[in-house]
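All protein chains but one are shown in place.
Then we have chain A:
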Amino acid sequence: MPDGRKTARNGSNDDDVSASPRLLRAIPWSIAGLLAAPVAVGLAGVVLPAFGYLPALGGTSLSLGPFRELLAQPGLFASSLLSFASGLVTTALSVLAVSLFLAAFHGTGAMRIARRALGPLLAIPHAAAAFGLAFLIAPSGLLFRLAAAPLGLDRPPDLLIVGDPLGLSMMAGLIAKEIPFLMLVAFAALPQAEPQRRTMLARSLGYGRMAAFLHTVWPSVYRQIRLPVLAVVAFASSVVDVALILGPSVPPTLAVRLLQWMGDPDLSLRFLASAGALLQLAVTAGALLVWLGLERLCARLGAAIAARGRRGTNDGAARGLAMLPVALAGLSLALGLLVLAIWSFAGLWSFPDPLPQAFTTQTLERALPRAEGPIVTTAMVAGLSGVIALLAVVAMLESHRRAVPRLAGERPVLPSLIAGLLYLPLIVPQIAFVFGLQILVVASGFEPSLAFLVAVHLVFVAPYVALALVGPWFALDPRYDGVAASLRHGPVATLLRIRIPLLLAPILTAFAIGFAVSVGQYLPTVLIGAGRLTTITTEAVALASGGNRRIVGVYALLQTIVPALVFLAASLVPVLVYRRRRGMEGA
């Protein structure tokens, strides 16, 4: 393609671009750097105490004491192994489920249904999903209540289901939440992998539907979603709330033990906790490294299988099986939400009654007036951090796209260093650096304020917004810019009048995801908000410590409804805006 070799700057309007190429190049770096700085500072805040230095607690010299103490902790190996395994198993099963589902159902009605269901499922915060699952599968949960009459049970069986020592319930809860997330990023990546063309080609060579997809489409989908997958490894190996609700108690995961040490009244345990934070960092890094190894192994395996040339035409049964994990994840999230809803209206509901003896709105009536303030704070923080994140990410992506010349047809890619900085908060376990960050924040003398909370949420919101937006943003046909330029539009007008309207749907989805991420933040909100700024999530966690399932139900629902409304709006607005433009209907 000799014509294609002619380099063309995206946006073509060279005068505008060359006016400030340095500035354009500096924008992505400075934004990514700003977002990564708190992580680095927070880590510094745990490294010093981990080596015994924290003058406020009398630690004025460096020593290895905290690490010696850490290694002497009983069950430390089991806790670390649990965290490590949870990171790998959760991710492996979630990725497998998503790949098989897409292989079996891309381009079918089942996939369209999955796409529809995605928004609400993503809106459910992890803690709410975990509570829902616990209320479902515990020996006193809904499933056993339904089975009680046929089995003749009058008391819950003494079975170790929730909190099992291998962490299976915990991993199940995580998988149910990670599947929708990976599904979302995979959906966004799918068009660039040209599934129709490629599978058509493979099928014309006699490959079965699933085999065709897995050999020709999946590898290029996976390459695009690799970062979110690594984020899942990091998240699952260091998650706190799900592990508290569904995870084992003797010993709990490393992250939960960290939280216990951080929260121990004996303040000298802070040194131990800081050393533990570094161990958590190592465990997560280890899980990530092993995952990278597994990636290679799978690539080899895939190549070997492809070389053998088995066509896999008889995949009817496999397609049925491929439905199972995704359906199960969706169903358990939905049923869990239903059980939470029933609990929030329940009067006395003893075992083995399948439904409460009486329904009451008392819990709701007492909770709602108190929840009003937190809901407003939640919506403001989430809305502001979502909008700012969106602006920052758009500025970053667009300036990078314009600053770097590339071949026609070549898609822009964020340099790996920028991507590394931008996604650092997703890869470094939150629990390892927020405590360090807290000390810095207090030292800087900032009063806990809404603006400050928004800034801290931004660190966690922006990477997710970027994850959701980077694919569609770079995928949009650059020739639109050329057309706009030929109509004498400058870069800003092109951005506002062409790109943003064309990309309205992914932009709104990215905002909704950022919103939901902000709503779900617990540790940073408590530590940085200093308890003065309460969101529904901090209220939910405080009230959940009272263990009343009715209140847990009410708050879990509130936690879900607020972001769900935003997801709903994100899916409705483009439809309304474009209802008279046939070409935009799919956008």
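Assorted remarks:
Here is the rule we use: a contact is a pair of C-beta atoms (placed from the backbone, for glycine too) under 8 Å apart; a residue touches a chain by one contact, two chains touch by 3 or more; residues count from 1.
Just so it is clear, contacts and distances are computed from a predicted model.
One subunit of the complex is not drawn; among "U32 family peptidase", "Cysteine desulfurase", "Anti-sigma factor antagonist" or "ABC transporter substrate-binding protein", its UniProt record names it "ABC transporter substrate-binding protein".
Interface note: of A:G109, A:G152 or A:G263, the residue touching the hidden chain in the full complex is A:G263. When the missing chain is restored to the complex, the residue among A:P248, A:G276, A:G336 or A:P425 that touches it is A:P248.
Touch with the chain that is not drawn comes from one residue among A:A318, A:A419, A:L543 or A:V577, which is A:L543.
One chain of the complex is left out; on chain A, the residues touching it are 54-57, 73-76, 78-79, 139-140, 154-156, 158-160, 163-165, 244, 248-251, 260, 262-267, 270, 346-351, 360, 366-367, 370, 438-440, 442-445, 448, 526, 530-532, 534, 538-539, 541-551.
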